Each structure stands twice: as structure tokens, then as C-alpha cells.
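Pasting a structure here, questions to come.
Complex shown without one protein chain; remaining protein chains in place.
Chain nomenclature is as follows: A and B, assigned in order of appearance, with residue numbering initiated at 1 for each chain independently.
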Amino acid sequence: MSSKATTSLPRTIAAHAILLLYTAIALFPVLVIIVNSFKSRNAIFRTPLSPPTAETFDLIGYRTVLAQGDFLLYFQNSFVVTVASLFFVLLFGAMAAFALAEYRFRGNTLMGLYLALGIMIPIRLGTVAILQLMVASGLVNTLTALILVYTAQGLPLCVFILSEFMKQVSDDLKNAGRIDGLSEYRIFFRLVLPLVRPAMATVAVFTMIPIWNDLWFPLILAPSEPTKTITLGAQLFIGQYVTNWNAVLAALSLAILPVLILYLFFSRQLIRGITSGAVK
Amino acid sequence: MEGTQRRRRRWHIAVFLAPAMLVYTAIMILPLFGTLQLSLFTADGQSRVFAGLDNFRRLFLDPRWSASFWNALGNNFWFFIIHMLVQNPIGIGLAALLSSPKLRFSAFYRTAIFIPTILSFVIVGFTWKLILSPLWGVAPNLLDLVGLKSLFTPWLGKEQYALTTLGLISVWQFVGIPMMLIYAALLSIPDEVIEAAECDGITGMSQFWKIKLPLILPSIGIISVLTFVGNFNAFDLIYSAQGALAGPNYSTDILGTFLYRTFFGFQLQTGDPYMGSTIASMMFFIILAGVCLYLFAIQTRLRRYQF
């Protein structure tokens, strides 16, 4: 292997070819859905792979879906639930991870294992008890109920991953901070948190995904019209128009697009978080 | 650090731990244990009686229950193996390509490849059902374009292919996660280490194998254990693509769908929370065993690097 060849032309072309191919695989199904959602029923079946033309362009699916549900409200509900849960998961999770990674105290390992239990059983199993709890506290059909459940659900993984990363933060740095007289809180918020930003961003992404996409708890805890999330809304539409593929494809596209836009918007922050936080 | 000072500071620990512990215990652990303890009970008319390990005996010794259980467990292992053999290597490979410093458009690739991960199971399951549908014909048409139409079979409807197909769909969806984690890990390798390697003439592929890979092993360890836990808790994709009976002929039944069917019931079958909890407990033990294996056998042997 040539020693200068890190960026040789064939190698670069090969890298691009592989990445392009995989990008195509990743995007193709999504594109098929979105493109076909703009076509008439017969065109969807006859020529699923061609883009809509003047004759086959049809918005009937969107008209059907938008006439029946308040997708803007559903989207807003999903957004509030996801952002609030994410905030609490990251804040509480990082604090607990720091305590577990930083301090040696009796019961540390036990506490770590206790928190890790949650990764091992799907929280769905506790449904009946959780629902009883929410009924007793009058939180049924509120977004607060969902936020509480998702916070609890996201914490174990967050603590598990963050404590791993926090152990990699240099002790010298923290001790220097302590010698400068910083309180433990300041050490956590000012020194440690910025350093684990890349890990936080990563945890954020895949804490967010299951929350945004969850169907079960919205269905059980908050199925009422004003608290419906977008995933639940889309699922009901798919069920309702199961043979009307115009409407199904439009509902799917409407469920995909907001996440897509949100993701494209945040992915820059996310990547900046990952790259700038990386200690060089 | 002096002991006296340390003792005075101890209440910080409680402050750091309290919010997470409170929410987690109240909303997750108590309800879950409320459910798991049901595995030791059984219904007698309308009342609940203690049954000891009878449910477990039934799960393993009753031929029908045990056949379903082992079938689901076996399928689950195959599902996990597909992820380990396909998803994680592809994720690492993509991350390695993306992290090469002079690559252009890497932001575009990164963003695009992660998109399937953000989609809900409802969307993924439905989309792939449509694409693989013999009626709609996207998959047969595509194969026709490359002259391979004869290769098309109704994969999701054939016992021998359905589970593997679903495994690959799940890989398609989640490859972004190992990619992102490894990417972050690769970026956090200090430049000095890379420069030193380059001075020694280690570049390109050999640099990846000899220098970078050992440094990202802890991340690969985390990914493996996350994959394990994720796969043994998996449910949604199979449920949304194949339904709760995980057809054809239970060939795509994994522990998650088996548990769902038993615990909540399906169609005319009424839910059996006692046997359901028994299955849930078994899942819990299996995952616990896997995670312990990782924690004690693998993680302790991995060297941790502080930068």
C-alpha cells in the first residue's frame, strides 16, 4: 500500500461510489412514497417508478387526508412531547451519569445496574400500571403523561451511554477546576457537559426517534383529538384509507415530511455538536 | 482528594442522582415490577392465586408453549445475527469513509443515510410492504430493469425468506445509529495519534485496521450491546409488517410479538397477563445475561483511553 495514497483519485472515487450507492438505497423507498403521493390512482399502479407528469399529477390524496384531520395540531403535539421529553432526559440523564462516573460512593455499581435495568424490559409491559397511575393523577389525555413516560423510558440508555463517555473526560481537567475553587455543579455544567456534547447529541438523536415514532402510549394515554400525536394520526389514517392508496401515500408523506424537515434543520447543529465537541 | 472534604461534598451526589431516580423509579420500575411479579401468579376464576414457578414450568414443559417459545427465541437470535453481520459492519464502514478528512459532500451523505432511522415503524413497515408487494410491482420492476426479474419472489410471504427480509429492512432502518456512534468516536481520535501513525508510514486501510479500529473498540462494544438489547426487545417492525400472528406460519415470530400476543391477546384470543409476564420475565433474564456478559467479560478487557 502506497504511503502517500490517502487521498488518491481512485480511492476517492471508490469512496464516493460506495457512499452514493448507499445513499440511494437509503433514500429510494422514501422517494417512492413521496413521489407517488402526488399521482392519480391508476398511475400509482401502472407506473410506480416514474415521476408525476401533467396528466398523472393529482392531489386527491392530500385533499382527502387534510379534510379529515388536523395534522398541524398533531404535529405540534408531537413536537412539544418530543422536545420536552428530550430536554428532561438529557438534563436528568447527564446529571445521573456524571454522579455515577465521577464519584466513588457505596452503591455506585448497584445504582448503575439499577438504572440499566430499564434498557432490558420494554416499558410497554408496565402499561396497565402506568395507565392506572395516570388515571389516579388525572393526567390521562394530557401531553404531560406522555412526557413523563418518555422521560422515564429515555433515562436508562442516556445514563448508560453518557457515563461511558464521562469516564473518558480527563481527571486533570476536573481536578484543575476543583483547585480553582469551582463547585461540583460548575464543574459539571461548565467543564464536563461541553466536553461530552458529541455524546449528548448522539443520545439526543436516538432518544428522540422512538419518542417521535411511538404509537403505543399515545394510543393508550392520550388518544383524544386535542392530544393526538402525528404518528397516531397517521396510523389511524392508514387504517381508515387502507384501500385508498392516494390517501395512504399522502398520509405517509405528511408523517414523513415534518420529521424530515426537522431533522434536516437540526442535523447541522447535531453534526456541529459532534465535531466541535470532539477533543482534538 | 482528602476524605473530609469529600464527605462534606457528598450531598451533590444525591442532587445529581435524585431527579433521574425519582422519575425512573415511579414511572418505569414500579409498573414494570408490578407486571413481572404477575409471572408468579395465575388466575383462579376472577381472583389471583400464587402459583410459584408453575407458569415457567408450563412455558418450558408444555409442548405447545415451549415450541412457540423456542421458535421465537431462535428467530430472535437470527434477527440479532443479521444485525451483527450486516448492520454493524456497514455502519462502521460508512463511518470510516465519512470520517476521512478530505472527503467532499460528507455532510450530505451523513444526513441522507441517517434519514431511514428517523422514520417510524408504521411508515417503514408500510413502505416496504408496498415496495415488496407483488401487486404494486416496484420491486419486480426494479429487478426487471437489471434483467433479474426471475429473482423476484413474494419474500414477505415465504416462510424461508420472511424473517431475513424483515431483518434486512430493520438494518436498512437502523444502520445510521452505528454509523453516527462510530463516526463520533473516529472524530474524537486525537490528530497527534493519526499524525504519529502517518510518520510511521501507516496510512489508508492499514491505518484504519491498526490504529483506529483498536481505539474505537469500546464504541463497537457499546453498539453491540445496544444492538443486542434492541433486537431482543424488537416488536414494532414485525408487528406493523406481518401483524401480531407474525406469519407466515409464525416464521417471523420473535419474543416481542410472542409476548404481545400472549399478554394483550389478539383477535379472539384474550390476553393472559400471567403467561405474558412469564415470557416478559424470560426476555428480561435473557437480556440481563447478555448485558452481564458484556459488562463483565468484554468491557473490563477493553482498554479505555482518556484523551
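In this text, a contact is a pair of C-beta atoms (placed from the backbone, for glycine too) under 8 Å apart; a residue touches a chain by one contact, two chains touch by 3 or more.
Note that in this section contacts and distances are computed from a predicted model.
*Asks:* Write down which listed name, "Carbamoyltransferase", "Probable sugar-binding periplasmic protein", "NADH-quinone oxidoreductase subunit N" or "Succinate dehydrogenase / fumarate reductase cytochrome b subunit", is the UniProt protein name of the chain that is not shown.
*Replies:* "Probable sugar-binding periplasmic protein"
*Asks:* Which of these, A:T23, A:T127, A:Q153 or A:N213, touches the one chain of the complex that we don't see?
*Replies:* A:T127
*Asks:* Considering the complete complex, identify which of A:F38, A:W212 or A:W245 is in touch with the unshown chain.
*Replies:* Checking the options A:F38, A:W212 or A:W245, the one contacting the hidden chain is A:W245.
*Asks:* Need a quick check: the contact residues on subunit B for the chain that isn't drawn.
*Replies:* Touching the chain left out of view, subunit B contributes residues 46, 64, 129, 132-136, 152-159, 242-245, 247-250, 260, 264-272, 275.
*Asks:* Residues on subunit A that touch the omitted chain in the whole complex?
*Replies:* That gives, for subunit A, the contact residues 42, 45, 68, 76-77, 80-81, 83-84, 87, 127-128, 131-132, 134-135, 138-144, 147, 219-220, 222-224, 226-227, 235-236, 238-240, 242-245.
Everything that follows uses one rule, which is that only the chains that are shown with their structure count from here on.
*Asks:* Could you tell me the distance, in whole angstrom, between the mean C-alpha positions of subunit A and subunit B?
*Replies:* A distance of 15 Å separates the two centres.
*Asks:* Mind listing the subunit A positions that touch subunit B in their complex?
*Replies:* 1-7, 11-12, 15-16, 18-20, 22-23, 25-27, 29-30, 32-33, 44-45, 48-49, 88, 91-93, 95-96, 98-100, 103, 105, 111, 114-130, 133, 148-149, 151-153, 155-157, 159, 161, 164, 167-171, 184-185, 188, 198-199, 201-202, 205-206, 209, 212-213, 215, 231, 234-235, 238, 248, 252, 255-256, 259-260, 263-264, 267-268, 271, 274-275, 278-280
*Asks:* Please name which positions on subunit B make contact with subunit A in the complex.
*Replies:* Subunit B reaches subunit A through residues 9-10, 12-13, 15-17, 19-21, 23-24, 26-32, 34-36, 90, 93-94, 97-98, 100, 102-103, 105, 107-123, 126-128, 130-131, 135-138, 141-142, 172, 175, 177, 180-181, 183-184, 187-188, 190-191, 198, 201, 203-206, 218, 222, 226, 229, 233, 235-236, 256, 259, 263, 273, 277, 280, 283-284, 287-288, 291, 304-307.
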